[in-house]
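Notes follow the structure.
All protein chains of the complex are present and in place, except for one that has been dropped.
Up next, chain A:
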């Protein structure tokens, strides 16, 4: 299914009781959590809560995002941080401005290894019952039966305009980007999709439709624009999947290629290097 989810309002915080090793069952991922770490209650309007909420948002999009539904956030009500953030928030489907009810999520940041993506668990009361199946089927059939492959570019354009026929592909790009943004997030990032430079439908032999996207992500914390190439597949039954993703380290804001970049990871660290927050 496809919807793009944004967190609208975080409702309340669950205070985590300190974790004691003896009582803990062996749960995958819990090996990273230090024993007896006290819970820090977070101010809902401060950035740790906001950033954790954004991660939960991306997680939800990867599970439930769609060319016909894109959810948005409005505000954190309460949050608590151990190594993980526990959040409660209201969810909204942005393309229809539809309230989706209450969700609760746990976002676990791997402080020991920032390159490990955050782990998220999330449940929502209303579930993601956005009925998009008719539109999805319609779009799918139109694309399957078309005689030429679809492409588009500059979405949104400089003045924020999106052609109505391009909107589902904008949402699709956003949902696919969430896979990357989820993986790339840590406590020092806040990622959004900034722009779709272009997308092209690719030939496929199977039921999935395939698209190549050139997108720009924006990290609010470093303010950097990050260029990514994505190969993704979509069908109403198969959902959205990212098959390949490649980061282009060439600095968008530079006249020429970034001179000191040798590897993708080195460049990433260089870009983030001076912005290590206290």
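Basically, a residue touches a chain if its C-beta (ideal position, glycine included) is under 8 Å from a C-beta of that chain, and two chains touch if they have at least 3 such contacts; residues count from 1.
Note that contacts and distances are computed from a predicted model.
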{"item": "Per UniProt record, name of the chain withheld from view [\"Carboxypeptidase A1\", \"Exosome component 7\", \"Vacuolar protein-sorting-associated protein 25\" or \"DNA-directed RNA polymerase III subunit RPC3\"]", "value": "\"Carboxypeptidase A1\""}
{"item": "Interface with the undisplayed chain - residues on chain A", "value": "6, 9, 43, 45-47, 50, 54, 70, 72-75, 94, 156-162, 192-195, 216, 218, 220-225, 251-256, 258-259, 270-271, 273-278"}
